[in-house]
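Below is the structure I would like to discuss, written out as structure tokens.
In this view, the complex is presented without one of its protein chains, the others remaining in place.
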Amino acid sequence: MSRRPYVRDLSKTGWWLNQPRYVRYMAREISALFVGIYVLILMAGLLGLSQGEVAYEDFLETAEGPVGLIFAIIAMTFAVYHTYTWFQVTPKAMPLMIGSKRVPGPFIVAAHWFGFVVVSVALWLLAGSQT
Amino acid sequence: MSERTIDLEVLRYDPEQDDAPHFQTYRVPYREDWVVLDAINYVKDELDRTLSYRWSCHMAVCGSCGMLINGEPALSCHTFLRDYPDKIRIEPLQNFPIERDLVVVMDDFIDKLGSVKPYVVPKEEKDIDDGEYLQTPAELARFKQYTACINCLLCYSACPQYALNDRFVGPAALALAHRYNLDSRDVGRSARDDVVASNPGIWECSFVGACSEVCPKEVDPAAAIQQMKIASTADYFMRFLMPWKRK
Partner (left out) sequence: MNQSNKPIVWGLFAAGGTVSAFLVPVLILITCFAVPLGLLPADTLSYERLSAQLQNPLSKLITFAVLFLIIWHAAHRMRITAHDLGVRNDTVVMLICYGTAAAGTLLTLLALLRI
């Protein structure tokens, strides 16, 4: 009797389109692309700021134009998705034990969202303060 | 009144005759309490004796009957006909070479399982007469879920990183390494690092999480791997910052 194992094909590029869970994974990973582009834009803004008022005004004009606004909406959507998915997996990466009982995942996730709100409010207040 | 029937579309492959796998449909009666394995057993008993597949316990503890059911890795003894429409597609587990029909070649997995040193490496060799190891409930709770693995291979079937690179050590083997790393009786973590902390070890994982979703025993290999990434990163920087410290 001869053995002739058969190896099935797999698309290295499009495999993730085959199942919803893989599509969700790709969406999660792509969220980092938009976060990255946003940070590059922030860096460009800092660069403009360091080059003087004229350079900075130029930057603001481009960033606050229609393309900038559309990008901001897309970036915000993906940024929140990143936050949501990141918090969702945190309990798995850092399980908390109290004695021999595990702290339930949802509790850890909720604590993170609470921290998120606290940090966001703090930063908002800092931005708006007249110091 | 005609009774309900289910059409099983099964991927067949005969290495002695076929160039490539092909689907063959079998019509089986529908029974309220049947699982897919019962339907496949019916095929073998009544319709086609040549159908090859693995199974044993019929109660989701042996890990033998893993297959793709409508594209999803599942245990055929754990998947009820009543949850499916009249047509069910059955294929051998993804990401493994097909030996014959629904039987896959699992040698790669077996090798990887052995490579992570899946046994307690004690601090000192103890004689039977020295008595048992003592372990508190809290110490047991740390690693207990990772002992539940039945080696069913569903996680490897679901893992896209294993699909893209079959040198990846994989979810079950890594979860098992974690089981021993977390065991208070074991000091073998650094010995396992050669395989676990290597590039095809934990670092090939991108936390897709499909492995944990399909695991019938709720082992959560994805969690195990992420925890090892954190431990390994901490180790790495400790070694860098304090090279004189022996592990």
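Read from first to last, the chains carry the letters A and B; within each, the first residue is number 1.
One rule holds in what follows: a residue touches a chain if its C-beta (ideal position, glycine included) is under 8 Å from a C-beta of that chain, and two chains touch if they have at least 3 such contacts.
Being a predicted model, the structure only gives us computed values, none of them experimental.
When the whole complex is considered, the residue among A:7, A:103 or A:119 that touches the unshown chain is A:119.
Shown as candidates are B:60, B:105, B:121 or B:164; the residue that touches the absent chain is B:164. Mapped onto chain A, contacts with the missing chain fall at residues 11-13, 16, 26, 29-30, 32-33, 35-36, 38-40, 42-43, 45-47, 49-51, 53, 56-57, 60, 63-64, 68-69, 72, 75-76, 79-80, 82-83, 86-87, 112, 115-116, 119-120, 123-124, 127-128, 130-131. By the touch rule set out above, chain B reaches the unshown chain at residues 160, 164, 193-195, 197-199, 201, 203, 206, 229-230, 232-233, 235-237.
We adopt the following convention: only the chains that are shown with their structure count from here on.
For chain A in complex with chain B, the touching residues are 1-8, 10, 12, 15-16, 18-19, 21-22, 25, 29, 89, 92-95, 97, 99-102. Partner chain A is touched in their complex by these residues of chain B: 13, 15-16, 20-21, 71-72, 94-95, 97-99, 105, 136-138, 140-142, 160, 163-164, 206-210, 212-213, 220, 222-223, 226-227, 229-230.
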